[in-house]
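Heads up, one of the protein chains got dropped from this complex, but the rest are sitting where they should.
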Amino acid sequence: MAHESTALLSAADLNKSYGGVRAVREVSLDVGPGEVVGLIGPNGAGKTTLVDLLSGTQSADSGRITLRGRVISGAPSRRARAGLARTFQYPQLAPDLTVWENILLGRLHRRMGSAWGIMRTAVRSLLRPVHRDDADEVDRICAALHISEPQRLWSDLTLGEQRLIEVARALAQEPDVLLLDEPFAGSDAEGEAGIRRAVATVSGRGHGVVLVDHNVDIVASLVERVVLMDQGAVAFEGPPDECLRSPEMRQVYFGTATAQAQQQDAADSARPEASATDRVQEEGDR
Amino acid sequence: MSPQLFLSIIEVGCFFSLLALSFLLVLDGAAVFNFAIGPYAMAAGLATSWLVTRLGYPVLAAALAGLAIAVVLAAVTDVAVIRPIEARLGGAELPALVAVAATLFLIEQAAGTIFGRGDFPGQPLLGFEPIALGSAAMSAPQVTLLVATVAVFALVAWWLRASRTGRMLRAVGDNKHAAQLLGLPVSRIRGIAFILSGLIAGLAGLLFAHKSGVSFTSGLQWTLWGFLALVIGGTGSVWAPLIGGMLLAAVQILSPYYFGSAAADYAILLVALLFFALRPSGLITRKVRT
Partner (left out) sequence: MRKLLNRYDLSPVLTLAAGLALLAWVGDNPFNQDLFALAATYSLLALGMYIPFVLAGSLSMAYTAYLAFGGYAVALVATRTDWPMVAGYFIGAAASAVLAVVLGFATRRLSSFFLVAVTLLFAIAFEGWLTSTPEFSGGAAGIGGVPRMELFGVEMTRELFIPVLLVLVWGIGVLVDRLRKGVFGMVLRASRDVPVAVEASGVAVPTLRLVALGTGAAVASLGGSVFVTFNQAINPETFILHVVFLALFMPLLGGQSTAWGAILGALIVVQFTFNLGSVGDSGTLLFTIAVLVVLLIAPRGILGYLGILWRRLVPLESEKERTHGA
């Protein structure tokens, strides 16, 4: 609670159940100005669900989320306008739009934040092309993240490039807090470097980042603090090196694997968009 | 409320319920609202009447032919329209909806071209004396429709519960991908759902045609009634369409009785708006399964 005055984003006691499975239970999370927080845990631990609850993609059963001290709730678009940006585990890029236009989407909430704004934009777009400031900002972001050939279409991109475009779109929102859901999965070295630059940009501006990944090594190299989730709850919270040595870490990743896998399986099958087989597969690989 | 009015509700309600059940089977088996169901019913009713009045077929033979047409149409819709669209565009909803709408319109226009664009009277399947019930009487077609409805619902309920295919039906519609991984015969189950749905819709159409007559444009209205009955009843149980159908029939029959002739359409629109806005999951919802 002491955090609440200083934290940018503060979530308290979030809960979410699907049927009988508690995907997120009593989770609290604070992100301070300029802070990069790592959210780690095995597949099915509830990381993506937590990001969904924060961003409004799913609504929490109970709990409270504040951004800069103000309670945020409702549709994802409202929370985005309040200052929250996110990427998706499965990149969501418009196939009909070029890379440049996809990034531009991130700029539009300031002009299309209300029904009135949407109508004004519709009329304005009949007469003039993209707003100059928006175009310049998208060009700047492309240059900063080394995104080449922005006129390409989504179908020409690798998974890593798609993730980078999503991060660029989120960056274009100029968020107070940026939620990145597994941004490194499928990335090559260049994409990874771009995402690292984006994270540095956001935290350098004094804004917060939540970085979700199950690759503990990448997370540890980027963050000051990690939150370890297991079976929907926070198992450990602290500096990355302490976390890696902690008994909780060992318990979560190498503990009673069979019982755990079953529970995760149940949690996954209850979650609408999760592909259970992928997850069980990855779990087996570990 | 006069007993005759009550019988009317039962009669129309049976029709709505059968259409809604037809919707429900495809929804469970293929996760699609098949808006072409009304036209299947229309095609069966129209073909039967046309064969009897124009070609002099015996009623039962004509009815069998009508049912066969409905079943073939349903199977063709699945195999030739919905499956190819889903294969090309994944599970996206709008393309499937558009394809189904095009199918609806195509069946309507084809029926108009083949059978003519006039109104046809329905053909009574069985001829017997009306059964007196106090001051009211149930005509032979009414009795046939009622008995058929009860039988169809009982058979479908039994099939869903007792047969292997029936039990797998809902699993397939819920998550096709998972069902495939589990090794369920997804394609076969889905095909059976469509065929059954065509059969039920066809039966509904040819048994109801005596009430209002049938023309090539009847199908669209019937689709909407069936859809609405399904939405009112919910998808939670095989019996939900029966409840939805009867409630919708009560609205349909009673509103003109109390508020004048044009009121049925307004009342149905109002019911739709209310249900869609407030309770889109229907009256009977499935328990959350984990």
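Letters A and B name the chains as they come in the text, with residue numbers starting at 1 for each one.
We take it that a residue touches a chain if its C-beta (ideal position, glycine included) is under 8 Å from a C-beta of that chain, and two chains touch if they have at least 3 such contacts.
Keep in mind it's a predicted model, so treat the numbers as computed, not measured.
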Exercise for review: Please work out which displayed chains the absent chain touches and list them by label.
Suggested key: A, B
Study note, to complete from the structure: Sole touch to the unshown chain from B:8, B:22, B:48 or B:103: residue B:103
Study note, to complete from the structure: Of A:8, A:65 or A:112, the residue touching the omitted chain is A:112
Study note, to complete from the structure: The one of A:25, A:152, A:196 or A:225 in touch with the missing chain is A:152
**Study point:** Candidate in contact with the missing chain, chosen from B:16, B:35 or B:208
**Key:** B:35
Practice item. Just the residue numbers, please: which parts of subunit B touch the chain that's not shown? Key: 33, 35, 80-81, 84-85, 88, 93-95, 97-99, 101-106, 108-110, 112-113, 117, 217, 220-221, 224, 227-228, 231, 260-262, 265-266, 268-269, 272-273, 276-277, 280
Point to revise | Where the unshown chain meets subunit A, residue by residue | key: 55, 57, 75-78, 80-81, 85-86, 88, 92-97, 101-102, 104-106, 108-110, 112-115, 118-119, 121-122, 124-126, 129-131, 149, 151-153, 155-156, 166, 169, 173
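To be clear about the criterion, only the chains that are shown with their structure count from here on.
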Check your understanding: Rounded to the nearest whole Å, what is the centre-to-centre distance of subunit A and subunit B, using the mean of the C-alpha atoms as each centre?
Key -> 45
